[in-house]
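All protein chains of the complex are present and in place, except for one that has been dropped.
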Amino acid sequence: MADMIVEIGIWVAAAYTLMIFSYPYKETPLFKFAEHTMIGLGIAITTIMGVRNILDIAVKSIVEKGEITWIVPILLGLALFTRYSKQYAWLSRWPLALLVGIGIGLAMGSDVDASFVTQIRSTVTGVDTLNEALLGLMVIVTITYFIFSIGKEQREKGVFKHTSQLGRYVMMLCFGAVFGNTIMTRMSLLIGRITFLLFEWLKLG
Amino acid sequence: MSFLKNRQIPIGITLVVGLVMLVNYYFGAALPPAKSAATLVQNWAVIVAAFALLIGLINISRIHINHLLKRTKGQWIFSLWLLAIMYTMIALGLIGTTKNPGYQWLYNYVFLPIDATMYASLAFFISSAAYRAFRARNLESSLLLASGVVTMLMNAPIGEIIWAAFPVIGDWIMVVPNVATMRAIMICIVMGSVSLGLRTLLVMERGYLGREE
Amino acid sequence: MALIAHQSGLVTLLILSGAVLYMIQRARQGLKSEVRRVAGIEVIDEAIGRSTEMGRPVHITNGLSNLYSSGSPQTIAGLSVLSYVAKKCAQNGIPLITTIYVPETIPMVMEMYREASMLAGNPEWFNEYNIRYMSSHRYSYATGVQGVLQREKPAASFLMGSFMAEALIFAESGNIIGAMQVAGTAATAQVPFFVVACDYTLLGDELYAAGAYLSQDAVQMASIAGQDVGKYLAMILLLAGLILSVAGSNWLVNILKL
Partner (left out) sequence: MTSAKEGIWNRMQTIDPRILYILIVVVIILPLLSPLALPITVTSSTRNAYEKIDEYSPPGSVVVIAYEFIAGNWAEMGPIAVAMTQHLFSKPDIRIIMLAMGRDEGPILVEYTLKYVDTMGKVYGEDYVNLGFFAGAESAMASFASDIPGLVKTDYYGTPIEQIPVMSGLNDLNDVDLFLCLWSGTPGWGEYLRQWQTPYEIAVIGGTIGINGPGAQPYVSSGQLKGLVVGLRGGGEYEKLIGKPGEATAGLDAVSTTHLLIVAFIILGNVGYFAGGRRVGGEA
């Protein structure tokens, strides 16, 4: 019985695989069916996680450990639903204000440290090969491309005009390389799917 | 009541919470109350976000129930299917827990294969994007084309057979211009997120707050 | 035990914030700061105009970062663009379809739709069913966006926010239906794919400046100018660091290690 279920499962998986691959060819009910299935399952999985979080973390802490403070996030969470009422819609901004405050605080803290200080430090640490010096100069040149206003005339006519153009060339080299390098990773995923279809489904192996 | 309605309260919440997070990041080691406040607020966020997931559930349910009621041609049958499979999966996952065989079957034989196939479809899209964009129209797109083809042939075993220098050039591009560009962009991004952070805390970027009540 | 962790980060943050606040103060006293043209932002109006002529809807999506993570500035910047696009679409009377991954943005987008339809004096434009939650699973979200692109055939598609691998699925699916696409992200790993596959791409901090740039409000434009101060600081530190390092001293490196 067990391998019957597995066999049916493989056929269902293969059917859905072909429905998704049909996307670029024509607008068919096949892709639409797979799409609606995927959205339904995706929302179900995250909804279950959400409900589990509310029950296992908030409700359980209140009931079992008596930590009353968990009432606050529950009320804030319920406040989100006021958006659907004309009269109390303003209340839905309170929980959003809490989330945005956390996000902004994290971004202005860890981002500045990890993406500014660390990047500059690793660029200037132990520059002893030509490549490392070249890399440092390329970073400077590329930054000039992003100047908005201070030195705007420089950027459009002065010395920065050339450095920002040079910056664009460096960026094009990078973008082409990242693109080319990613093709192998994407191809190996497709090879994996086709291997599934050929050997596990059609059993041609 | 009208006092509660005004906008100073959400603005105040964002400002206070934002400062708590910042103080904790820089002075957290020295200021235990800041660290515990930040942790508490972040724990609350997980619960608020969990309720937001339910808002999402309501949003999609309203859309598809609307299609059902209006019998939208060529759509209502799919809407019925989406609602059926969604709520079945929720029931299986909540009542039977995620170890439930039905949940496991749907996860392993429907969700994961579609997930893997969508990921794999990138192989098609990356190829058509490369074919369309890698054209030597000007110096910039020629550089894009050159470095793209070099790294492609660096990876493919056949590449080395065609010309042994591909991996060498490819490695240089991946180590020098690639890292330089990523660092320059990351540095500039920090400027943007700090500036936007300040505009949000000072209520100039009030997109998320909406219009005057 | 150091009183302050990441001192160099803190000093940098204070300098950057000081610069932005100074530029804002200057603008409040009437000193307008002139910002260079950003093609990617200015083409947004053209793309909406194209949709209006063709009588097709516009599509916009704000990516993956939830509001309480360090990626939230990208989502907020994307929402600012959405707010602008909604107002334009309401004025032109063409539908705007928003596909959503981050559920907590749903109430915000509803608020923006209501504001846009009110400002345009076009109450029926507000259609709550054009705000579509596509789940918080990356590839369910991707299939959902593909479905919208394929069936609704928008003439303009805006991808503004943080993305991962599925970025290229959105871009190429948009190309299949010939939509005009403007992308903006701070996710460095996906920038190459947007540059290659979309008509216009906002690079680096251009996404963050989009909201302020579109508002054309002098004070907000000044904060964009404030972002440049940090770039000059970075260039000076890099140049000094390179020279010092080549000369053999890592004095600056040790400072940046604090």
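Each chain carries a letter (A, B and C) given by its place in the written order, and its residues are counted from 1.
FYI, contacts are C-beta pairs under 8 Å (C-beta built on N, C-alpha and C of every residue); 3 or more make two chains touch, one makes a residue touch a chain.
Because the structure is predicted, anything quoted here is derived from the model rather than measured.
Checked against the full complex, the one of B:149, B:169 or B:203 touching the unshown chain is B:149. For subunit A, the residues in touch with the chain missing from this view are 24-25, 181-185, 187-195, 198, 204.
Residues of subunit B that touch the chain left out of the display are 112, 115-116, 119, 123-124, 127-128, 130-132, 134-137, 145, 148-149, 152-153, 155-161, 167, 174-175, 178-179.
By our rule, only the chains that are shown with their structure count from here on.
Shared contacts of subunit B and subunit C, meaning chains that touch the two of them, come down to A.
Ranked by how far their CA centres sit from the centre of subunit B, the chains are topped by C. Here the CA centre of subunit B is 13 Å from the CA centre of subunit C. One inter-chain figure worth recording: subunit A and subunit B are separated by 3 Å, centre to centre, where each centre is the mean of the chain's CA atoms.
Per-chain Cα centroids separate subunit A from subunit C by 14 Å. The set of subunit C residues that touch two or more partner chains comprises 6, 9, 13, 16, 66, 68, 73, 76, 104, 106-108, 111, 133, 135-137, 139, 143, 173, 191, 193, 196, 203-206, 209, 224, 227-228, 230-231, 234.
Among the residues of subunit B, those in touch with two or more other chains are 22, 25-26, 42, 45, 48-49, 52-53, 55-57, 60, 114-115, 118-119, 121-122, 124, 126, 129-130, 144, 182, 184-190, 193-194, 197, 200, 208, 210. Across the complex, subunit A is touched by residues 6, 8-9, 12-13, 16, 33-36, 38, 65-73, 75-76, 104, 106-108, 110-111, 133-137, 139-141, 143-144, 146-147, 150-151, 173, 176, 189, 191-193, 195-196, 203-206, 209, 221, 224-225, 227-232, 234-235, 237-239, 241-242, 244-246, 250, 252-253, 256-257 of subunit C.
Of all residues in subunit B, those touching subunit C in their complex are 22, 25-30, 42, 45, 48-49, 52-53, 55-57, 59-60, 62-63, 66, 114-115, 118-119, 121-122, 124-126, 128-130, 132-133, 144, 182, 184-200, 202, 204-205, 207-208, 210-211. On the subunit A side of its complex with subunit B, the touching residues are 5, 8-10, 12-14, 16-17, 20-21, 23-24, 29, 32-34, 36-54, 57-58, 69-70, 72-74, 76-78, 80-81, 83-84, 90, 93-102, 104-113, 115-116, 119-120, 123, 131, 134-136, 138-139, 142-143, 145-146, 167-184, 186-187, 189-190, 192-193, 196.
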